[in-house]
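Apart from one protein chain that is not included, each protein chain of the complex appears where it belongs.
Chain nomenclature is as follows: A and B, assigned in order of appearance, with residue numbering initiated at 1 for each chain independently.
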Amino acid sequence: MKDEALLEVEFQARIDADEKIEPKDWMPERYRRQLIRMMSQHAHSEIVGMLPEGNWITRAPTLRRKMALLAKVQDEAGHGLYLYSATETLGVDRYQLIRDLLEGRAKYSNIFNYPTLTWADVGVIGWFVDGAAIVNQTMLAKTSYGPYSRAMIRICKEEAFHKRQGYEICVTLARGTPEQRRMLQDAINRWWWPTLMMFGPPDDQSPNSPELLRWKVKRKTNDELRQHFVNITVPQVLALGMTIPDPDLRYDEKTGNWLIGPIDWDEFWRVIRGHGPCNRERLQARRKAHEEGAWVREAVQAYARKRQQQAASTAAEVSHG
Amino acid sequence: MAEMENGMRLWEVFVQPRTGKPHEHVGSVRATHAEMALQHARDVYARRGPVVSIWVVPTEAIYATKPGDEGPFFDPADNKPYRHPLFYKVPHGVKNI
Partner (left out) sequence: MNLETLDDALRPALFEYLLRLGDDALILGHRLSEWCGHGPYLEEDIALANLALDCLGHAEALLTLAGEVEGQGRTADDLAFLRDAYDFRNVQLVELPRGDFAFTIVRQFLYATYACLLYKALQQSAFEPLAGIAAKAHKEMQYHLRHSSEWMRCLGDGTEESHRRAQSALDELWMYTGELFEVDDTLRTLTEARIAPDMATLQPKWREQVETVLREATLTVPEDPPYMATGGRHGHHTEHLGHLLAEMQFLQRAYPGAQW
């Protein structure tokens, strides 16, 4: 038996050599726990994230928009499932993870605790929120844990249409009536700051980051990812003739970065602690679906047990016959 | 409550994108029995084509090597150069060998 310290050195050497870690490989307990935390939070975010946009499926204004939105929200369910699957390779049970979510022990992305008030929100979510998610997920596709990386590659591929779907809605609104432009600007104003918070607290207040970077679970810091998102998104907003709700926003010639004003981190921590506009509603909706589905899950399990018993007794008859 | 979902077994999903291609592992689903697992696999992993065939296998049916097996199982393959075509010499100018 090799001792823990030696295993850990070997593990780090594999990480440094850019090798992927697979489920049955030795890994530090903390690496496993950090991954379970991150991946299940990511999965929960996909599932809870179905709700704000799902709110508009039945009110989508054209058949094309209705199908695109439904397919997108369905993808989120699929991506939640890929991520739960990948998390299960670490020896946890999906239904346990779901219980953690429903009983308020697990976290999910803050962004889904904000309401979708108009159709423009559907466009802006696709554009901003999925845009931010893509920045994050493109980085995670290179993560050191094999199943997480594979799930991310699949998810990135499938999500390619989400952002364009959102931006296309926004372009249509921007070219539309004054009312539609007002609707769009209002949505941009409401989603801009919460989207920037999606990348997590600034680097100097992100306790997990150094460890996750050393293990190459994450490959870039929160602030790096946030800056990248701002740089690609600001010109897209301006191209629509819309404004960004940040009086301090300015372009820095030297670095080529768009510099933003201060983020209200008090709001971030408040929403994380459960005090956002929709925290309670979102969890209630998930709980309701889970509870109302309980009899269905029991039924299908009972059915499978009966079929198994039937098969067993047929086999017994055959062998005795 | 934990016992309640015991029957939602884990199944590994393999899909074949085209005939002639191998089935590839894509992930897992939870389902009580094979037909349901197959339908779920179709709905989850074949939403975007192309897929021509799907296998579902109960996860517990997979018997696999362990990381500790790596040496004894796979290293010997490294020292059998005679399994590779370039091990053998062929005179210059001879083709299609």
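Couple of notes before you dig in:
Please note the rule applied: a residue touches a chain if its C-beta (ideal position, glycine included) is under 8 Å from a C-beta of that chain, and two chains touch if they have at least 3 such contacts.
Since this is a predicted model, take the numbers as computed values, not measurements.
Taking the complete complex into account, A:67 is the one of A:13, A:67, A:160 or A:239 that touches the chain left out. Between the chain not shown and the residues A:13, A:117, A:239 or A:302, the one that touches is A:302.
Checked against the full complex, the candidates A:250, A:275 or A:288 give a single residue touching the omitted chain, namely A:288.
Taking the whole complex into account, chain A touches the unshown chain at residues 47, 50-51, 54, 57-67, 70-71, 73-74, 77-78, 80-81, 84, 119, 169, 172, 175-177, 179-180, 285, 288-289, 292-303, 306. Contact residues of chain B toward the unshown chain are 8, 29-31, 35-36, 39-40, 42-44, 47.
Throughout what follows, only the chains that are shown with their structure count from here on.
Measuring from the averaged C-alpha position of chain A to that of chain B gives a distance of 28 Å. Contact residues of chain A toward chain B in the complex are 22, 24-26, 74-75, 78, 81-82, 85-86, 88, 93-96, 99, 151, 154, 158, 294, 297-298, 300-301, 303-305, 307-308.
Against chain A, the residues of chain B that register as touching in their complex are 1-2, 4-8, 10, 26-30, 32-33, 36, 44, 47-48, 64, 66-67.
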